[in-house]
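Note that this complex is displayed minus one protein chain, with the remaining chains in position.
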Amino acid sequence: MTPPTGITRATLLKDLRLEWRSKDAINSMLFFSLLVVVVFSFSFDPTAEESRQIAGGLIWVAFLFAAVVALNQTWARELRNQVLDAYRVSPAPANSLFLAKVLGNFIFVIVLEALMTPLFIAFYRLRALGPAWQLLPLAMFGTWALVVNGTFFAAMCLRTRSREIMLPLLLFPISIPALLAMVQATTAILSGESSARFWIVLLSTYDLVFTTVCLLIFETVLNAE
Amino acid sequence: MKGNPYLFAAYAATWIIHIAYIGTIVSRYARLKREIDELKKPGLRSQEKPEARS
Partner (left out) sequence: MSKLFFIFALLTLLLLGYALHAALVTAPTERTMGDVQRIFYYHVPSAWTAFILFFINFGASVYYLIKRNPTADIVALVCAEVGVVFCTVVLITGPIWARPVWGIWWTWDMRLTSTLVLWLIYVSYLFLRRFSSSGQTPTLAAALAVLGALCVPFVYFSIWFFRTQHPQPVMGGGGSIDPRMLHVLLINWLAFSCFAFLVCWSRYRLERLQRDVDHAHAMEALRDPRGKLR
């Protein structure tokens, strides 16, 4: 029998290969966040000092909305040809599938962030006054927080009416503390006024708690009937 | 105690919200009652004259 990590790897590689061939999710996410950047810069027209204050909120809101685009597609793909039902009757542990999906979305969103960040820097003339290296763990923890809950809720919304609307309705309220932490930490780092350490610790605790609980109850949700 | 509009507004708002919610419960209950009556009726009718509904 294939070990759980093998199943995770196989599913993850399958998703990555699918994405590599179609590039549906990443293209729509990129274009979407580009639109957000342009629309916001038109509506605010900020100076360098102002943009340092608002950029944290802007970046993360753009990434959050873009991530929802990818999250909505994660499970919908498995509904075709009853792949998900086949998975449910197979003896493979549900958590391997969940982890594969989370990792896949994590990679997509991280790639998106890596591509979009230079654009943000150029458009808003950003320069960090605080320790810029902290942005890296911040992005990791923050993205994980969004993606782990997002993947879980996307699986939950799968069989609800109008699931594309349901996902943000469920995801955003629960993500408020994580989002607040990401935005505040980014602002703290960019403006250099205060330390971001508390927020990064809070985010990593949030990640730990929610990953554990999602792994504990994912199987129940997947098999809910 | 008398004449403070804010105090009055807060107390009134509290009861308006509660009464509105109780109102939805009552209306749902009334609708359910009607549904139960309907559910009882066609059952009897189909036993009396089976061809009536074809």
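Should a chain be cited, it is by its letter among A and B, assigned in written order, with residues numbered from 1 in that chain.
Basically, contacts are C-beta pairs under 8 Å (C-beta built on N, C-alpha and C of every residue); 3 or more make two chains touch, one makes a residue touch a chain.
Since the model is a prediction, treat every value here as computed from it, not as a measurement.
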item	value
Sites on chain A contacted by the missing partner chain, in the whole complex	149, 152-153, 156, 159-162, 166, 169-170, 172-174, 176-178, 180-181, 184, 194, 198-199, 202, 205-206, 209-210, 213-214, 217, 220-221, 224-225
Missing-partner contacts on chain B, residue numbers	1, 4, 6-7, 9-11, 13-14, 17-18, 21-22, 25, 28-29, 32, 35-36, 39, 42-43, 46, 53-54
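The working rule: only the chains that are shown with their structure count from here on.
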item	value
Separation of chain A from chain B, taking each centre as the mean of its C-alpha atoms, in whole Å	43
